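Okay, so here's the structure we're looking at.
One chain of protein is taken out of this complex; the other chains stay put.
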Amino acid sequence: MQPFLNQIWIARWPLWEGFLLTIEVASAAILFGTVLGCICGIQLVYGPAIVRFPFRVYVDVMRGTPVLVLILAAFYIPSVAGVSLSATQAGVLALSLFAGAHIGELMRGALQAIPPGQAEAARSIGLTFPQTLAYVLLPQALRSALPPWINTGVELIKGSSLLSIIGVGELLLRTQEVIGRTFMTIEFYVFAGALYLLANIFLDQLGKAVERRVQGR
Amino acid sequence: METTRPLLEIRGLHKRFGAVEVLKGVDLALRKGEVVSIIGSSGSGKTTLLRCVNLLEEFQSGDIVLDGETIGYSTKNGRRHRLSDRELSRQRSMTGMVFQSFNLFPHLTAAGNVMLGLRKVRRMGKAEARALAERWLGRVGLAARADHYPSQLSGGQQQRVAIARALAMDPKLVLLDEVTSALDPELVQEVLNTVKAIADDGATLLIVTHEMRFARDVSDRVVFMDQGQVVEDAPPAEIFVNPRSARLAEFLRNTRT
Partner (left out) sequence: MGYSLQFGAVWASFGNLLSGLALGLGLAVAAVACGTVIGLVAAFASVSSSRIARVLVGGYVMLIRNLPLLVLVLLVYFALPQLGIRFDKYESFIGALALYAGAYLTEVFRAGLVAVPKGVVEASRAIGLTRVQTNVWVVAPIMMRNALPSMGNTFIGMFKDSSIAAAIAVPELTFQARKINVDTFRVVETWIVASGLYIATCFAIAALLRRLERLFPKF
């Protein structure tokens, strides 16, 4: 046990930076993904057919493709398109697109679950559609979308581990580097696993706390 | 005429659900071949009583004796124990129950429903069980539907399969819990006819029902329960024509068909 703890101490900075990068990547992805997903969800429910179609294709393509394939595609393709992306940027791009599709689907479901009477009531007091959306529909949809949204966040933290395959210095890659030096394979993989576990459980609890607060009204 | 020992004896049955006492000392006896109907308003405890006899519910005090065997509990060293799952299952196979909501096994055909108990509890071979199942389905008029699934049968047909399922186990006593209450009106009569037929065959039946005319027709005795107790217990002629208690009189007034 002692040599293991020793090695953790020695490697504390790379491991900490790796952990931070994991959180940063997941956070960026959930941020972009939520913006994209809300637009997507709203268009899928209320948009004209000509707008709905590309969003539908986007969602179906993203959902049918494994995250790793998205990551590899985002890693290799930009360079031939003349765009230069770092591995981290490519990773965030892939994860954001992935999150956007998932959040789009869950927003679609949440919006469609609102009883039609709600929109009717809003319109009959004179609210325009954007107002109806902003003040009546979205608040209700966001409330019911919260648990699956947290779930998407958990999936992103898990997905960030795949970025190690394209050389992004997140937690898993840094762990593998330490293992490469020390050969303490099982100890450090368990250690990394524990950190992922803690992050996800924390996120889950955070979500439940927010949910309680929101229901409290 | 020799007095035979009763097939079913319920003595001083008390049952609570949490803090609420639902059965407050019930005494009831049935002889072999007797048909007894229990009537009363909801909350009177009649369904709970049936479920205690069937050992689907536990009871706090009192005895149920079926054909000489005290069922559900044993007393060792002066302390009362609920019997093991295996013992309870064996005892349950001695009574048959038909439920208000049929509760047929949706993943098995009509024949499959009847055969399951025969194969797993009575340990019959497949061919033997199948033959017996077909016989009982024929008895309730559904031989042609032996290989149909419950979803392909009407409510009345499903309930008749449920009756066949209970009877095929050759139980000493059959419990019927409001077996027509969940049926569309036009399907009620076929089920009542089936019950009358098995009564005429000599089965021992304990029936909880709202169908007053049927109770009068088919029963040897009618029992009126109110608030967890047996209030009156007499042949149908006396119960329906000459109610002795005010409670029964009022009940009959409110349910006159």
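We call the chains A and B, going by the order they appear; numbering starts again at 1 in every chain.
What we mean here is this: contacts are C-beta pairs under 8 Å (C-beta built on N, C-alpha and C of every residue); 3 or more make two chains touch, one makes a residue touch a chain.
Just so you know, these numbers come straight off a predicted model, no measurement behind them.
Note on the chain not shown: across the whole complex it touches A, B. Note on the undisplayed chain: of the listed residues B:C52, B:L104, B:L192 or B:V231, the one touching it is B:L104.
When the whole complex is considered, the residue among B:V121, B:A144 or B:A249 that touches the unshown chain is B:V121. If you put the missing chain back, the residues of subunit B touching it would be 54, 56, 85-86, 89-97, 99, 101, 103-107, 116-117, 120-121, 162, 165-166, 169. The chain not displayed touches subunit A at residues 60-61, 63-70, 72-73, 76-77, 79-82, 154, 157-162, 164-165, 172, 176, 179, 185-186, 189-190, 192-193, 196-197, 200-201, 204.
Simple rule for what comes next: only the chains that are shown with their structure count from here on.
Our note on geometry: subunit A versus subunit B, Cα centroid distance of 58 Å, whole angstroms.
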